[in-house]
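All protein chains but one are shown in place.
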Amino acid sequence: MKDLFAVVMLLGIYSLLSASFFVAMDAVDVAFTEAAVGAGISTLLMLVVITMTGRSEKTTRHKPWLALLVVVFTGGVLIYGTFDMPYFGIADAPIHSHVAPRYINESMKEIGIPNIVTSVLASYRAFDTFGEVVVIFTAGIGVMALLSVGRRPEEDEKTTAIDDSMHEQYLVIRIVTKMLIPFILLYALYVQFHGDFGPGGGFQAGVIFAAAIILYTMLFGLTTARKVINQSFIQFIAAAGVLLYGCVGIVSILNGANFFDYNVLASDPVAGQHLGILLIEWGVGCTVASVMIMIFFNFAGRKEMQQNNEKISNIEGESP
Amino acid sequence: MLIAATLAIFVAMILAIIRGIVGPTLYDRILAVNMFGTKTVLLISLLGFVMGRPEFLDIAIVYALINFISVIGVLRYSDTNKFKHTSADEKPLDKEY
Amino acid sequence: MDIIINISGALFLLMGSFLCISGGVGLLRFPDFYTRMHAVGVTDTLGAGMILIGLMCYSPDFLTFSKLVMILLLTLLIGPTTSHVLAKAAMHNNLMPKLQQEDNIEETSSSNY
Amino acid sequence: MISHLPILQVIVPLMAAPICLLLKRSQLVWLFSLFASAIAFIISVLLLQQVMTSGVISYELGGWEAPWGIEYRIDKLNAFLLLIISAISTVVLIAAQTSIEKEIPKEKHTLFYILYLLSLTGMLGIVSTGDAFNVFVFLEISSLSAYALIALGQDRRALWASYQYLIMGTIGATFILIGIGLMYQMTGTLNMQDLSQRLPEVAQTRTVFTAFAFVIVGVCLKLALFPLHLWLPNAYAYAPSIVTAFFAATATKVAIYLLIRFTFTIFGLSFSFTTLPLQGLFLVLGLTGIFVASSAAIYQKNVKHVFAYSSIAQVGYIIVGLSTSTITGLTATLLHLFNHALMKSAIFLALGAVVYRLGNVQLSSFNGLGRQMPLTMAAIVIGGLSLIGVPLTVGFISKWYLLTALLEKGWWPVAILILLGSLLAVIYVWRIVEAAYFKKPLAGSAPVKEAPLFFLVPIWLLITANIYFGIDTRLSLQVASAAAQSLFGVSP
Partner (left out) sequence: MIIGLFNDWVVVVLMMSGLYIVIAHGNLIKKLVGLAIFQTSVFILYISMANVEGGSAPILAEGIKQFSNPLPHVLILTAIVVGVATTALGLALVVRIKEAYGSIEEEDIQHLDNQTQDETEIQATEGDQS
């Protein structure tokens, strides 16, 4: 496989397949995320990058025996390790009998929402999720630090001109997309709020929301999209999401309990848990959505800059 | 019946993967991925019914959306100059497999 | 009444599965991109619709039913659109159908596929 | 508020990062991040005090008790590490504004500070948590920000170095993830304390061996232990100077902390060192690391490369100390963690000052620098002496304890090899001294002024610490030996 495009397409298929596997294994929340992230966002990002870097892989002459050796050895160790594993699906394996039963049996009483994954994610292990939000925030800042380009006003006009010429052929799809986008945004909100009862939650909602904006950007051009959502607003939302999440913890400290102890947020523990989970899910949703949009904008902006440079150099090359 | 339909979709998925691997053109692959995506939507909906918890249809909706978005993305970005340029240069490459 | 719904659901599913498989076979066996797209485009939309309608017959409550309707609408909207754009993009990038190619080899021999 | 110190330690820099994004003005952001880092430092001092007097602090996040929720668990070892990290971070940040002025484009200054704070958060988080999976999450925070920070370097090679680091680091992190998963599968828990109690029951299974192997290999990738060190020299050499100073002093330390935590606390001493041949393995890898890296350092043309290779060699000393698996050996290791952080941050900051004035750190441009930047060069020399292990510097103390530990074990040949390794350090430090003091400046090169005050203050703070802790060893030694003893389960 020397064609990177095919590789990325197959990666998308692999991701969809593993997501289907997750559904079959009862991990619906994970399948949700994997579908949105693996098949959606990362495939898209890879595509954008391929368009910037070229499509084919160079053939290498030497045979990577060392790599093969390392891989076979590592695989061998892993296979060796599997022999003493509890068999697949056995209910009394240690993994199912030590920590997990408390989540399954008590979470309804202690937290009061039916989706156990959400209650573990947002309450029992809220700090992990906080870390996760910070990871995504870090990635956003990192991508921005690497790719952000200063925009000069006179370039904007040229860019718009290029953009418009590029998608005249997409009339049908533009109309369909215009019909779809409100629906997608609405659906994102549904996922945000329904996370307590079914699969979903802040993270998935954020990704879906971002996907809608990305769709819009792809069809109507970056300049138009930036008019709707400008860069510093997005940064503000990203920071605000992390801060909102953290502040929930700090408020519980101020109320005399431990960090992320939602029980003290309202008069009775279960209501407090509800409030806490609602707030942090919003924090997650805001940060994830804005960071995803930010990442995509930066990639697309970089690409646009490259294109402009190419165009300008072409024009300059022809004129003298 | 549900299980039979699931199996049928599996078969269709495998066919789509083969087309995705074989190619030969860019658009064949996109087509294969698109079809694969639709089939995954159906598979998930069916699995929900097979396992007796049909409330997981949310995931199927997400799949449909994501599928749409990625196809648009592919088309949008396969249209740029550089992409065409390189793919035109290396067309013989496709014949390798 | 239940029996009728169940049987019709089963029938829909059966037809849908048949269409899906035939679409898959078409995708694999047809000679060039446009014919393949034809196979997929037609069967995908129809087959998916059939299966979803079949599932609607089995759905236990209203919420599930409405979600299925939503998915159906989505597929109906998205399927043809993507096929349309795909064909347009392929045409735009000088991808010629095989039939046409055989008719006038001289003109298009430079841009095969 | 005192009871919330463990979490505040991590939360303060963490929350400061998004606030920085809102502040925008780079001067303001610098002051603010310095402030946040200083608060983290004060908290770590308080924590260390608290731990030394009243023992282990456990903090349950979200109010859920340990195996169900995430627990922060501060014992002497963590508190010591927290102190090192936050102290170095604060001191290095003082110089940050002056240094990045020349090395990073203006509009990225704010982002730089945010990433710096996030990286600090990640390290503090790894060290203070008592939950195996939480380690992974914070490991990723610190490494993602590290990749971005390294890529901010001027040279295009910084990008390539950062990419290599990203690949290696992610493989390492994924290995750790696999290891944690296998452990979880065998025991059903993620809490470190709980794991250490439940692992002995299943210690003889092949799965646990595999888990152990994967965790160790993953950590060693992050640690840049000898055969897995390839990413480190370039990453350190091409990153912005401030970043190098910060990471050289802290990043490998955190990885070593993880190694100690996993081998001693989670898997337990007897499993790690008696059942498995880890002792011999560490000894051999550590010694080879010392020799290979030190000899590589001798041949480098770029002074940052010299000291980056020397960092790998120092990791070798630390690992040799671990391999003795005695209290003295571990004390030596911990002391060296502390001391190496002091020396390396001082040296790299001084190099940062050289970059500020000269624009590069090629060995040839050091010619005659001893007279033009006397204070900076003196700092590099003292740092270098400390690396060699000359008496009255901190380097001597840790080498002394390391040798004592080796002799206690009766490993004479190893002790001699360690001394030989120090001789190699003499050579590479001498090359710099020679260039700076005994060669005439290049003809035609512009005269260079002494480094600005914002550099000299932190550099000399660190150098003073280098000498102070080389003479008055009570504080560092007391903490290190207490931490070592508690790891061996001996109550001090």
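The first chain written gets the first letter, and so on, giving A, B, C and D; residue counts start at 1 in each chain.
Methods note: contacts are C-beta pairs under 8 Å (C-beta built on N, C-alpha and C of every residue); 3 or more make two chains touch, one makes a residue touch a chain.
What you see is a predicted model; the values in this text were computed from it and never measured.
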For the full complex, contacts between the hidden chain and the displayed ones involve A, B, D
The one of D:163, D:291 or D:454 in touch with the missing chain is D:163
By the document's definition of touch, the residue of A:27, A:181, A:250 or A:275 touching the omitted chain is A:27
The one of D:24, D:106, D:301 or D:371 in touch with the missing chain is D:301
Contacting the left-out chain: of D:27, D:204 or D:364, that is D:364
Logged for chain A, residues touching the omitted partner chain are 4, 7-8, 11, 14-15, 18, 21-22, 25-30, 33-34, 37-38, 41-42, 45-46, 49-50, 52-54, 57-58, 60, 64, 67-68, 70-72, 74-75, 78-79, 82-83, 85, 87-91, 93, 95-96, 99-100, 103-104, 107-108, 114-117, 120-121, 125, 128-129, 131-132, 135-136, 138-139, 142-143, 146-147, 197-199, 203, 288, 295, 298-299, 302, 306
Per the touch rule stated above, chain B touches the missing chain via residues 51-53, 55-56
Contact residues on chain D toward the hidden chain run 133, 136-137, 140, 144, 147-148, 151, 156-157, 159-160, 162-163, 166-167, 170-171, 173-174, 177-178, 181, 184-185, 190, 301-302, 362-365, 367, 442-444
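Please note the rule applied: only the chains that are shown with their structure count from here on.
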Counting C-beta pairs in contact for A-D and for B-C, the higher total belongs to A-D
Expressed in whole Å, how far the mean CA point of chain C lies from that of chain D is 58
Taking each chain's centre as the mean of its CA atoms, chain B sits from chain C at a distance in Å of 12
When centres are defined as mean Cα positions, the distance from chain A to chain B in whole Å is 20
Contacts with two or more other chains occur in chain D at residues none
Within chain B, the set of residues that touch 2 or more other chains is 30, 32, 55, 58, 61, 65, 67-68, 72, 78-79
The chain pairs that touch are A-B, A-C, A-D, B-C
Chain A residues touching chain B in their complex are 1-3, 5-6, 9-10, 12-13, 16-17, 19-20, 23-24, 26, 28, 31-32, 35-36, 39-40, 43-44, 47-48, 50-52, 54-56, 166-167, 173, 177, 180, 184, 187, 191, 194, 198-200, 204, 208, 211, 214-215, 218-219, 303, 307, 310
Listed in rising order, the residues of chain C that touch chain B in the complex are 9-10, 13-14, 16-18, 20-21, 23-25, 27-28, 33, 36-37, 40, 44, 48, 51-52, 54-55, 58-60, 63-64, 67-68, 70-71, 74-75, 78-79, 81-82, 85-86, 89-90, 92-93, 95, 113
Chain D partner, complex, touching residues on chain A are 77-78, 80-86, 93-100, 102-103, 123-128, 131-132, 134-135, 137-139, 141-146, 148, 150, 235-236, 238-240, 242-243, 246, 249-250, 253, 257-263
